[in-house]
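The structure that follows is given in the form of structure tokens.
One chain of protein is taken out of this complex; the other chains stay put.
What follows is chain A.
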Amino acid sequence: MQHDDVIWDVIGNRAFCSFKVKTKVQNFCRNEYNITGLCNRSSCPLANSQYATIREEKGQCFLYMKVIERAAFPARMWEKVKLSKNYEKALEQIDQNLIYWPRFIRHKCKQRFTKITQYLIRIRKLTLKRQRKLVPLSRKVEAREKRKEEKALIAAQLDNAIEKELLERLKQGTYGDIYNFPIHAFDKALEHQDEESETDSEEEEEEDDEDVGKKEFVAEDEIEESDLNHSHFDRVEEDESEEEMEEEPEASGSKGKMPLKGAVFRKKRAYVEIEYEQEMEPVPKSKAT
């Protein structure tokens, strides 16, 4: 005989119940057949002979009813009824099966069934949306990769590589006439006399124009040649650089840099000119040929 009150008195109030979870305000019941999840006199599956629940398995809802006659055989105690997938039909099924059962259990069963169907719908909706895939990282592998990256960075010597590439491009003339460094190209033309000479010849023509004015000077005053040419070049080069300066402020529009750059350019220009001066000697020879 099942004495519900006695059972409840023991497990609910006095002694230990392994399914009971006590919190500060409330008690919960962890029994999987519990209909509400709370630890109450009316919700305890152990302390009620007449008891029913709804449980869900892989998207299928079942109505479980306790048959107290089989209390001695706990494995066979619960009877399972498969509920229809249609919500209304399932509710009717619950009503049919739990006819003449206490109001409380019928009501709670229906409530539980509603909740379950709602969360099943949500699961189906979520699976259609984007699912984030978590990829586990192995600490060892990550550390190894990090180390490899550091070594690769050292081996890369990025700054040097970039500078080399830029200078290569300058030599090949991808920048056109923006930068006026004709000397190197001039040397190349003298040494190799390759295809590069086509671009260099333009530069040579520019120099010719300059020379035309000065050639007379050179011929006449050979003693003061260096001084005169030097001073002349100073002025000419500065004019050129000034022209460049005027172009660039309009084009780039970055104001902070311009005056600095101009100063740099001018100083460097002066420096370059001295070398230029020395290189000018071969010019007459090439022109002769």
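Some notes on this structure:
Here, contacts are C-beta pairs under 8 Å (C-beta built on N, C-alpha and C of every residue); 3 or more make two chains touch, one makes a residue touch a chain; residues count from 1.
Here is the rule we go by: contacts and distances are computed from a predicted model.
Of the names listed as "Alpha-endosulfine", "Metaxin", "Dynein light chain" or "Ribosome production factor 1", the one that matches the UniProt record for the absent chain is "Ribosome production factor 1".
Even with one chain removed from view, chain A keeps its contact list with that chain: residues 129-130, 132, 141, 145-146, 148-149, 151-153, 155-156, 158-159, 161-163, 165-167, 169-171, 175-176, 178-179, 181, 183-185, 248, 251-254, 256-257, 261, 264, 268, 272.
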